[in-house]
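Only one protein chain is missing; all other protein chains are in place.
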Amino acid sequence: MRQNLFIFQKKTTIYSKRMYLRDYQTVKERRLALEKMLTISLKEIGGSLVDERIASQKNCENMIGTIQVPLGIAGPLSIKTDLSQEDLYLPLATTEGALVASINRGTKALTLSGGAYVTEKTIGITRAPVFVVENLQKANVFIQWVENHTKEIKKIAEATGSHITLLDTKIWHNGKNVFVRFLFDTQDAMGMNMATIATTEIAAFITSQTHIPSSSISSNLCADKKPNYLNFIEGRGRQVWADATIGAEVLQSVLKTTSEQFFDTAQRKLTSGSLLSGSIGANAHMANVLSAIFLATGQDIAHVAECAVGITEVEKSGKDIYISVFLPDLIVGTVGGGTMLPTQREALNILGVQGGNHGQNAKRLAQIIAASVLAGEVSLLAALSSTDLAKAHEKLARGGKR
Amino acid sequence: MRQNLFIFQKKTTIYSKRMYLRDYQTVKERRLALEKMLTISLKEIGGSLVDERIASQKNCENMIGTIQVPLGIAGPLSIKTDLSQEDLYLPLATTEGALVASINRGTKALTLSGGAYVTEKTIGITRAPVFVVENLQKANVFIQWVENHTKEIKKIAEATGSHITLLDTKIWHNGKNVFVRFLFDTQDAMGMNMATIATTEIAAFITSQTHIPSSSISSNLCADKKPNYLNFIEGRGRQVWADATIGAEVLQSVLKTTSEQFFDTAQRKLTSGSLLSGSIGANAHMANVLSAIFLATGQDIAHVAECAVGITEVEKSGKDIYISVFLPDLIVGTVGGGTMLPTQREALNILGVQGGNHGQNAKRLAQIIAASVLAGEVSLLAALSSTDLAKAHEKLARGGKR
Amino acid sequence: MRQNLFIFQKKTTIYSKRMYLRDYQTVKERRLALEKMLTISLKEIGGSLVDERIASQKNCENMIGTIQVPLGIAGPLSIKTDLSQEDLYLPLATTEGALVASINRGTKALTLSGGAYVTEKTIGITRAPVFVVENLQKANVFIQWVENHTKEIKKIAEATGSHITLLDTKIWHNGKNVFVRFLFDTQDAMGMNMATIATTEIAAFITSQTHIPSSSISSNLCADKKPNYLNFIEGRGRQVWADATIGAEVLQSVLKTTSEQFFDTAQRKLTSGSLLSGSIGANAHMANVLSAIFLATGQDIAHVAECAVGITEVEKSGKDIYISVFLPDLIVGTVGGGTMLPTQREALNILGVQGGNHGQNAKRLAQIIAASVLAGEVSLLAALSSTDLAKAHEKLARGGKR
Partner (left out) sequence: MRQNLFIFQKKTTIYSKRMYLRDYQTVKERRLALEKMLTISLKEIGGSLVDERIASQKNCENMIGTIQVPLGIAGPLSIKTDLSQEDLYLPLATTEGALVASINRGTKALTLSGGAYVTEKTIGITRAPVFVVENLQKANVFIQWVENHTKEIKKIAEATGSHITLLDTKIWHNGKNVFVRFLFDTQDAMGMNMATIATTEIAAFITSQTHIPSSSISSNLCADKKPNYLNFIEGRGRQVWADATIGAEVLQSVLKTTSEQFFDTAQRKLTSGSLLSGSIGANAHMANVLSAIFLATGQDIAHVAECAVGITEVEKSGKDIYISVFLPDLIVGTVGGGTMLPTQREALNILGVQGGNHGQNAKRLAQIIAASVLAGEVSLLAALSSTDLAKAHEKLARGGKR
């Protein structure tokens, strides 16, 4: 038997004919070719209303149509800052039954409790090239050089666009690697592309002056689209917070629970559970709310990977519940990328934050997301504390067993 | 000044009129009411081709239309298992310019290198209620009871549906909390809802027999939609792997790099960078590929939060590069949820895995995703190693500065 | 300026004469030579009562004497299992003023509350070699081979000593790396050396049969002496738990606090603080208690790096406090290594667990440590909740400012 140990097993090879996508110029041609080759229908995908000339140039190569995702609405959700209070309807794109209903219940509980208070702090979008030096001694010389040239670096970065500002530079190093993390304000743009362009110029400048090369314009200290403790601790994009106190009556009438039950579930699930499972942060289902709003408003949904690490805090105060959320790493924008697509623009309009507004729209969107996440946490924790999670799914999502 | 320290600041309160969504019955009525109230147009969102009667019942409450996301195609990608080899075209829904082009380049490099070898291990979807005992002594008695009743528990779980099997039960406890993590096979369904229904029945049985209540049917030891080390280490859903060896010629002609450059970037970015940033796993941009395929094929995109924690391994072997990916926590299905929507069904058809097939379709989808993620990693690492990331963005995504 | 960028700076070189330690045979000769060369006195280090012939052969090479650390006693601490209850005095070696006094207060509070209940589960000491295969396909073949030869592997492992049993084998792999984690029971020995010897034999067998080499007999999946989530989640060595309920009277009279204050501090410090700081586990100062008992009883104190990751849980029940600790990764022994040294043997005798006893002594020691850690947590949390931490340090540790 041993002599056969690593013999390659016989295969049933199923080759399909190869079609080369570069041979087709339009969305329609590509789609028709694919339908023919695979002998399938792509009628629905082809039923797009998106202006393909725009989308296929800016958002998606090799485009063959669109994917359509149901959009629901939750609200009104009353959102407060130190300067304003307003009611909003939340656009939520999702394929998961019960989610919109659940968030909707949360918005009701929050609004009846006087609304969600929100606050935001801009950290900046980050890009961190890794430079390669000869050894630690050279690393120290190099780092000192960078620190001595922050003015030139800032000038170079800000010359790449009229909406980008270099906010800060932080450096980590070990061995031959020097990681330089640049933090940029990019106003209403999510800004990852702007940051990449600026960083490319910065890195070129640094290398030209010091002859120290970069091995990658993006090391994993950016750290973009990966859950990590650096972003969690230092923040990335925007840090946002939301809180509310929910009284006994709303707990009972809207949320079908009590402060005792709610707190008990929060403690055991959020705190004990998250610590035992080695989670970054501790929350009920922030990813659900983030995904639905990100998708609706044209955010890059891959950012959910890093954004869904927030902490939900629950305290019992007699018959009331105090609840807050903290998202240290929220990456959003209201211009550029997916925000320019037709349906996504309309969703941003529902929130009143479409387009550029000196950073105020993106900031406002971040605050709204914080409040929405709070609504989601309130509702799910209440549901779990009154043990009706499965019932909700069973009733709303299916009308029967799969 | 101090006496004013905590005086509530004056607000500019901006109340909007409240519209109650429950007053409207159809998608159109809701949308029109919202348009009227907010004095905005929702024409594009309303241009949906989705059968709203289905979607609004099963996928989304308070539906007002759809969000449309461009769908591109990458491929062909040659994928190998021990038993098969075939060429596939990958449906990728994204709003981020350059992504499809990048993955496409990766598929070309892999296919020219003989294809991506893939392998999969089913771990099972999990649900972990937390039971509350009086103290540690009672915890031990309770745990023993559960372990002595695995047969009954299995029977109860499997009576909730014909496509669910209880695979395993793992227990953690501290203080008064006993977390019981049930692992289910749910064939071609992602299975979170099925697992919740089964776990609800199990928990009811356990509580009825032991008088030990559960505080939450879902503790954070499931752990669903949160990045965490429990899933990373024990696996969740499916563990998948893909690898390939890319020769010098393909590295040069397709990827515009060398094995030296590629390896150097991988070491400094993936390894050093991920360790320094405290990342779970170490990869270049798995979240991008996962998001695009998840969205195209009707997966729950909130799962990106937990799935994007894989490890990409790169080794240099002379002029060649060996590269592999490992995703320990991949949550996918080919029936139920968003997979039933029209455009998403078509996308699954492109991959030949639409619908139920005794678990084989979901397994195949998981393998395809592993290979796709490998393609994405190959292409981005190559781009970074040849420092053309920003150029790619600049050229493909915008045609100029924002 | 730039041309000087990387010029090596001028150094003040201070070379000392080189003495070669291998030229000296006895502890005394070495010490005298060092005294002479460095022109310092090593009288206290040389004042050792340790039998240098034993220690220098088994515990320490190039021995020149001993380091002496004050040993204090805390207790009595009443410790309960399902089968026993007894009062114990805890030997604590420390240089940090206030620590013994603090633990002593905790033992008093626990003993007056009826004692600490303790429970233990043996996971096994682990060693995980990494084998190197050609690719993923070969990895699968190799893993299957290992799984098919568990009986032979067990036999080989257990032939290396009469006190070692192979309990389990777990495998992780990615890319070319296959990590095989062996779990051993080693009775009353900590067992890391026994496990290494057994694993060396296993690895030699596997390589001889499969021609697959190991790159390291110890990969970082053991994972020995490093804080990590694998050990935290899967356990290593022994998992131990301890709990107690402390009534209002003891809280007031002994701990100078209330259940409200105690719980408030526990919530904000342990839970919120640990989540925000990205800690593995959540505790007040387990490392202090572990260090002091490890040092007193001859444990390998480097294991503190992995053991100090436990979770302390606090619940308020009216005027009472329920508190428990969970240490998932406790590595201790009562034979071998430092446990054989004279003072350390006596410390083990204080606890009645010196020497081998079919695994019962090490198990008992683990339980005692759990109870001791609980005492430490009770006392420090109480002190913090009544804000007398600094006062305790100021009074006990120094008698004045430094």
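Chains here go by letter, A, B and C, matching the order in which they are written, and residues are numbered from 1 within each.
As a convention for this text, a residue touches a chain if its C-beta (ideal position, glycine included) is under 8 Å from a C-beta of that chain, and two chains touch if they have at least 3 such contacts.
This one's a predicted model, so the numbers in the text were calculated from it and none came from an experiment.
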item: Candidates B:313, B:329, B:346 or B:377 - the one touching the absent chain; value: B:313
item: Which of C:121, C:154, C:268 or C:316 contacts the chain that the document leaves out; value: C:268
item: Residue, one of C:113, C:137 or C:219, that touches the chain absent here; value: C:219
item: Full-complex contact with the absent chain, from A:313, A:329 or A:346; value: A:313
item: Selected residue (touches chain absent from view) among C:169, C:200, C:245 or C:357; value: C:200
item: Absent chain, residues of chain A that touch it; value: 82, 117, 119, 135-137, 139-140, 173-177, 229-230, 232-234, 241-243, 245, 278, 311, 313, 315, 322-324, 326
item: Residues of chain B in contact with the chain not shown; value: 2, 5-6, 8, 137-138, 141, 145, 209-210, 229, 232-233, 267, 271-272, 274-278, 280-282, 311, 313, 315
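Here is the rule we go by: only the chains that are shown with their structure count from here on.
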item: Reference chain B; chain at largest CA-centroid distance; value: C
item: Chain A and chain C, separation of their C-alpha mean positions in angstrom; value: 40
item: Where chain A and chain B are represented by their mean Cα positions, the distance between them in whole Å; value: 14
item: Chain B residues counted as touching two or more neighbouring chains; value: 82, 174-175, 177, 229-230, 232-233, 278
